[in-house]
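Complex shown without one protein chain; remaining protein chains in place.
Here the chain labels run A and B in written order, and each chain numbers its own residues starting at 1.
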Amino acid sequence: MAPFSPTATPPLLRIADLRKSYGQTRVLHGVDLDVARGEVVTIIGPSGSGKTTLLRCVNFLETYDQGSIAIDGREVGYRDGAARKLRSERDLARMRAETGMVFQSFNLFPHLTAAQNIMLGLTKVRRMGSAEARAKALHWLARVGLADKADRLPSELSGGQQQRVGIARAVAMEPKILLLDEITSALDPELVGEVLDVVLSLAADGMTMLVVTHEIGFARDASHRIVFMADGVVNAEGPPAEIFGPDQTSERLRGFLARFSRAHRL
Amino acid sequence: MLAQITYAIPFLIPGLLVTLEVSVITVVIATAIGVLLGVGLIYGPAPLRWVIRGFSDIIRGIPILVLLFFVYYGLPLTGLNLQPFAAAVLGLIVFKVAQVIENVRGAIGSIPKGQMDAAKSIGLPFPERLAYVIAPQALRRFLPPWLNGVTDAVKGSALISLLGVGDLMFDIQKVVGRTYSPLTLYCFGAFLYFLINYALSLGSRALERRFSYIRD
Partner (left out) sequence: MGYHLNFTLIWRNFDKLWSGLILSLELALLSIVIGCVIGLALAALYVSGGRVVRALIAAYVEVVRNVPLLLLVYLVFYGLPTVVNIAYGNTTSFVVTLSAYAGAYLVEVFRSGLEAVPRGLSDAGKSIGLTPWQRLIHVRLPTMLRIVLPALSNTFVSLFKDTSVASVIAVPELTYGAQWINFNTFRIMEVYLVVTGMYLVTGYAILIGLRMLERRYAIGR
């Protein structure tokens, strides 16, 4: 991926000193992360590092205890102002409509067809008429290569196909930022490629993305910037060349990558 | 033997109608209340959840007969004097409500957690999440056990004969008392109950097949 030249405008997503605990267990210890408009940032790291929790905080599927997450300057979970008041349900719903998420276990609505899965958000949240929504849904299904599966139920689709519908469902809402949570981890290896191809083409079109993944190859080829998390904080970050390059200074990261390539050597 | 049955039939019809009537009223009202309380059990604030949970556990932990006696003999003491029919139906409704709450809990609880996440992530507010994502899936999981419960309601209704309500069981007892042919009449009565419930269970199996395309 060509190096990214951030514009002078403020970042689309700004995470500052984010902290979160589950009961007594500290998961996030003060994470700082910016994502600029049009940037693809990939988070890698060992399990338990807090990557998925971080992602789920961005669209407030998880609450956060301290720090801030702002999209285009607006705090995600809490109202503007000094007092830390939780946003109302309607407000949160509106914030979530600005982000799109694709899940590891697809989470397609099983009682709706592929097209209807995409149309649900368009009709109920974007308030489109059903004809317009269907046209859009078909457009995005074609974009992910599944135009002929529009009226199929998720149970009739393969894992890779379901995940592509999941991507279409998220992208059709035209979110400001796309959150991808280990979207290929639950797929059979031969189906991973078709999903990653879709993601790559979306990135090429300028979609802003925050990706959590185990696919180191994807991280290297598709990201503008890679963030390595360990123990609930950002341990290292930089463009792929730097992260995977020989001058990488972080011991933790080097160890992680070494274990990774050992595991993948057959 | 056949003569005894044909003699008895006209005397059993009123009771049969009462049994059907009681069953329908019980199931309809109890389902409406039970679904509301079940949703409150899953999505309500903590105190409400505890009350509903406590209610459901207590009612399901005692025999139906004890509940019926409690309602029948106890209610007048609170100043509410109901006819035996109304008291009996009230008791049956309370029992069925607890069952329906459990059905709802099981149905919604078996929906994968990711569904709520996905519904949230496309920006749906809570009422729309329930209406368009949770409810359709819950309904399909709710129907089979609920339909099984309907046969339980019909069977439980036989106990109201002990409170003097003139249902099918009550009429059977009356005819037996007059004709002294208990075995024939009880067998015939069993046949009638069996017809009602077997038809219901066939219906439930058909429904289960129709909704089975949702892969769990």
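Going forward, a contact is a pair of C-beta atoms (placed from the backbone, for glycine too) under 8 Å apart; a residue touches a chain by one contact, two chains touch by 3 or more.
Given the structure is predicted, the values throughout are model-derived calculations rather than measurements.
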In the complete complex, the chain left out here touches which of the visible ones?
B
I'm checking contacts with the chain that's been left out. Which of B:89, B:147 or B:172 qualifies?
B:172
Using the document's definition of touch, tell me which of B:132, B:146 or B:193 contacts the absent chain.
B:193
Chain B residues touching the omitted chain (full complex):
58, 61-66, 69-70, 73-74, 77-79, 151, 154-159, 161-162, 169, 172-173, 176, 181-183, 186-187, 189-190, 193-194, 196-198, 201
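One rule holds in what follows: only the chains that are shown with their structure count from here on.
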Starting from the mean Cα coordinates of chain A and chain B, work out the distance between those two points in Å.
46
Touching residues of chain A toward chain B in the complex: what are they?
59, 61, 89-90, 93-94, 96-101, 103, 105, 107-111, 120-121, 124-125, 153, 155, 169-170, 173
For chain B, which residues count as touching chain A in their complex?
112, 114-115, 117-126, 128, 132-133, 136-137, 140, 213-215
